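Complex shown without one protein chain; remaining protein chains in place.
When the chains are written out, they are named A, B and C in that same order, and each has its own residue count from 1.
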């Protein structure tokens, strides 16, 4: 038992943090938001130079051969900078689905190209809304029974990009011909992997975002003067920030518990993923809201980044199930339905 | 439209506040708590000298001929001093039930004696728990179908007084012979009156209690020194107290809206009663909890009155339905179940 | 205590309702149901004029200044009927509800005669120059300066969050007229025409993407010497009194807007089945209760002597609306986050979700409101001022 990063994990965390801090600037994110929601050169650098497009895929499939903890580390760093890239869609949804439920052939066909960034992949559930669907080449689609691989380049495939509250992860609405789609061999395994890995990756994104909200607000509170004092000297502000930190530290425990449990195939891995998704995305929404509140008027302007966090926090809450839904799963898993 | 006390109502409020401030002292309340939950001489003074035992009963039945607003005023004042007397049990539950659903004979037999304090009356629902049941001479009992009048002096009637969290309103568990009980003529009318008037009276008790929690805590915060400052100078304390006041002022609107709506037989009288019960008792619980918190260690001692408020707040929450249950009734009444 | 209305009040209500219905199905049908504060400004200016013409613009004002001399009950009813009819947001809200009452309270007879009738007639649209980049919550930290130059005031400085300035004819400006003064002392309350070379209005884009607010720059702006409310240097008292008028009858009209928003949430929940979810039901019920309590709280305030309880209103409604925005998104789920031609409701509620984050900030943040309540209503010690400039 050692619930702390290994040296290698600490190095990955440092590398990822540095990478996004340098490249995922507000200006570039806003340019991507105004375009199709992907900072293409960021994505290229991430997959090619950093080589982390397949962080959690086996080396045999072109990945880095690392685990969920490392995936969470990367997602946390991306979330901290609201990076506009299809990391969640590809690495945490589509690829794990293909890896867990695909045939060898399907894995060989797609996973190396997803890892390299050559193919942008995403996932759509019953509502046929796919994050980053507008730019995706490949869709894994849950029809309720089957799990299908749908290619963008098939003539029957149509994607309508929808104006989306979180423009760093715009949804596309998918139309396709099911008879032309290719089913995954083991839909249950694919579905389970997507649910669990997706939930943890979103939770990690939320953790990174929430921590940024806190960090930036602490900085602002130390600079902004009202009533002849920095606003960070007011106890109401201090306590609000302290409460953010309390929640964030719990979210951090949740994310890495869930990631570890996934890597170790622990018996509580499902419970942990639900807990992490519910807790971390609630925390993010609250911290992003508090960020706006504590910035006052300036936090309500388009030019300030606060609303980028606020919008992504909302997207993190609802994608793959709301916090209420995940808590209900926890209630079920701990046996509330058993007879007394 | 004039949503303020009339001169007469203001006078009743002043009289009631003065009466309870003088008589319902902490020492007397604690003596009643250690005994049977009734300060007998307080109850006698209230019914005989003040003549308010039938504040909301018609003069023809020995009452003061006033309405629900006046009843709420009195209950608020009693709640402000956590008075140990069967005001709720008799005036807001049993008597309104008999008045609304009883025959003329039943009304004549019991209402004047309840108003005068000669008979202590109470109410029990399906769980057969009656507030102040241990000292009651008369029970109105809801069996789910019938509403019965049960006399304590019948040989088959047994009451077990239960040690109760709120010892100013101890529950008695009733056992009785249904065949020996006397049904009310109109059980539906009795049930509706008890539900609505009881809910508003409890809400008024909660309003008075919450306001006392705020007043006493403001006073303490102005006296207690820590870190060389009165604790009331700390923004965290100030803001907590401000939030208490915000909630209490809403609770006040709720209680008197509900009381007026009842007196005017307004179409939203049921909704108002549910709203008042939910909001005011939530507010009381929160203010009583905050009172303990802001008093620090001393607020956690038996000798300090904070826990008397805290216990009564809990009793107010659950008697006649929890806040959640009352909100669910609001949800129903505003048509959430109608088709889209 | 009495919540019902008298027959003569009900007669007034019927008259108002009939007039509104005729206008809003007739010549102003295009404005019915509009909720945006920035939509169709020209037509809404026409509407202000029409209200003025028919005597429905400032119903509570004395008839001498273009009002209707309505009683409190009548004002309450008009506010409700106005909203019930789906009439548009008042383009001149600030003139009618804030500038007007302040001029009524502090103006000289000549000022009242000069300024009030054009407001009532819908001819003079007003906006508010309080906040500055370094005086947001700290309203008294005003740096905009003004000085006398002959028979005029000259104004230099910058205001921010000047809502609707782009449509306004007049702005009231709190400016520092006593050199070297600090805090609330040495300020004056000036009435300044917007359409002049010395005034520049620049929109601020807010998180919804719209530009309802502005920065307003004063660069040698001028206004006649007698366009000052109260004595020179006594502007703070005027400015604070004005904030009190925000808690007037207009709150009821505001609440009818909230009613529409809550109804939209309820409709969405019934449409998508969320109304069957017990968690959603609780939150909708709590929102319903909160809205009702705002109404009865407002009626208590308007009915007599509310005492310091009135100070609780701002934080109440702001918090309520912010929570409603969050509830709306919970009801809608992912569908609330995407623009979809079929879902007008979704766009309205997504806008509410974002926009309502400002409610707990502007006009005094929730934190400032709690300070005010604690200090002025509960008598707790004031926050000490620091010595950073």
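Points to keep in mind about this one:
Assume a contact is a pair of C-beta atoms (placed from the backbone, for glycine too) under 8 Å apart; a residue touches a chain by one contact, two chains touch by 3 or more.
Note that the structure is predicted; figures quoted are calculated from it, not measured.
Interface note for the absent chain: among B:237, B:254, B:271 or B:287, the touching residue is B:237. In the complete assembly, the contact with the undisplayed chain comes from A:279, out of A:19, A:139, A:176 or A:279.
Listed by residue number, the positions of chain A touching the unshown chain are 1-6, 9, 69, 214, 218, 221-222, 230, 232-233, 235, 237-239, 241-243, 245-246, 249-250, 252-254, 256-257, 259-261, 263-264, 266, 271-272, 275, 278-279, 324, 327-328, 330-331, 334-340. By the touch rule set out above, chain C reaches the unshown chain at residues 277-279, 282, 384.
Although one chain is not drawn, its touching partners on chain B can still be listed: residues 127, 129, 162-166, 171, 173, 225-231, 233-234, 236-237, 285, 289, 292-293, 296-297, 299-303, 306-307, 310, 314-315, 318-319, 322, 324.
Quick note on the criterion: only the chains that are shown with their structure count from here on.
Chain B and chain C have Cα centroids lying 39 Å from one another. Chain A and chain B have Cα centroids separated by 51 Å.
The set of chain B residues touching two or more other chains comprises 235, 239. Residue positions of chain C with contacts to 2 or more other chains are 367, 370, 383.
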